[in-house]
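Below is a structure I'd like to ask you about.
All protein chains but one are shown at their positions in the complex.
Moving on, here comes chain A:
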Amino acid sequence: MAASLELSCWGGGWGLPSVHSESLVVMAYAKFSGAPLKVNVIDNTWRGSRGDVPILTTEDNIVSQPAKILNFLRKQKYNADYELSAKQGADTLAYIALLEEKLLPAVLHTFWVESDNYFTVTKPWFASQIPFPLSLILPGRMSRGALNRILLTRGQPPLYHLREVEAQIYRDAKECLNLLSNRLGTSQFFFGNTPSTLDAYVFGFLAPLYKVRFPKIQLQEHLKQLSNLCRFCDDILSSYFRISLGAFSCVNRYQQQIDFGEVHSHDSTT
């Protein structure tokens, strides 16, 4: 409780506190577990970082990667899972693996590889958040990283062709969404009435897919047909991330602070 926790992550848009899946997972978990997180949104003063965003900084530690950040928060006694049984804890791990293997490639493809989406939405948005000259380099690097990841995990050596895997990854992603919808059923959260780690992960992966306006939207269309998953995202957004465009407190005009319950985001599109 004593150490101040600062999270450096990508900012929000389209009604979300963050557009980046991994940042959103960490932010959601912090809300669920009650961790007092000071969120520093990446803006024009950012000079780049050694690790991958999101990054949690405390007085003595720098932690990157969502899994490690969540572990660190748990060790600091901010645990959203203490009501879960052992089997539910095991299920959490399994479903997170399912998300990473089946859903993540298609989400990465929708955001970073599909040319219409990338050039009209993703690249301009990310480039607008960071200073020149990083804005020229970083989005391209992230796009290549995403393509690499898809090809290396799904493609077939020695010739990695994207077209062959595209159909397969979207099919897997749709199946994964159906499985999640079946599992959620009519409950409010995945394990009972309080949100846990799995809810944070599912929210982090689904919410950007649900809310961001893309030209090529086949996966988004599929998600919108699964009404319980959409309801799940909307519930979390309205209960934990109430967005008030009017009142905000900021230290200087380049830094956004997210206090508990109030989020200010400069929404460029509706």
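Just so we're on the same page, contacts are C-beta pairs under 8 Å (C-beta built on N, C-alpha and C of every residue); 3 or more make two chains touch, one makes a residue touch a chain; residues count from 1.
Methods note: contacts and distances are computed from a predicted model.
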item	value
Chain not displayed: protein name in its UniProt record ("Kv channel-interacting protein 1-like isoform X2", "Exosome component 6", "AP-1 complex subunit gamma-1" or "Metaxin-2")	"Metaxin-2"
Residue touching the undisplayed chain, where the options are A:L179, A:I217 or A:C230	A:L179
Candidates A:W14, A:Y95 or A:W112 - the one touching the absent chain	A:Y95
Candidate in contact with the missing chain, chosen from A:N61, A:N148 or A:S239	A:N148
Interface with the undisplayed chain - residues on chain A	65, 86-87, 89-91, 93-95, 97-98, 100-102, 145, 148-149, 152-153, 156-158, 164, 167-168, 171, 179-180, 182-183, 185
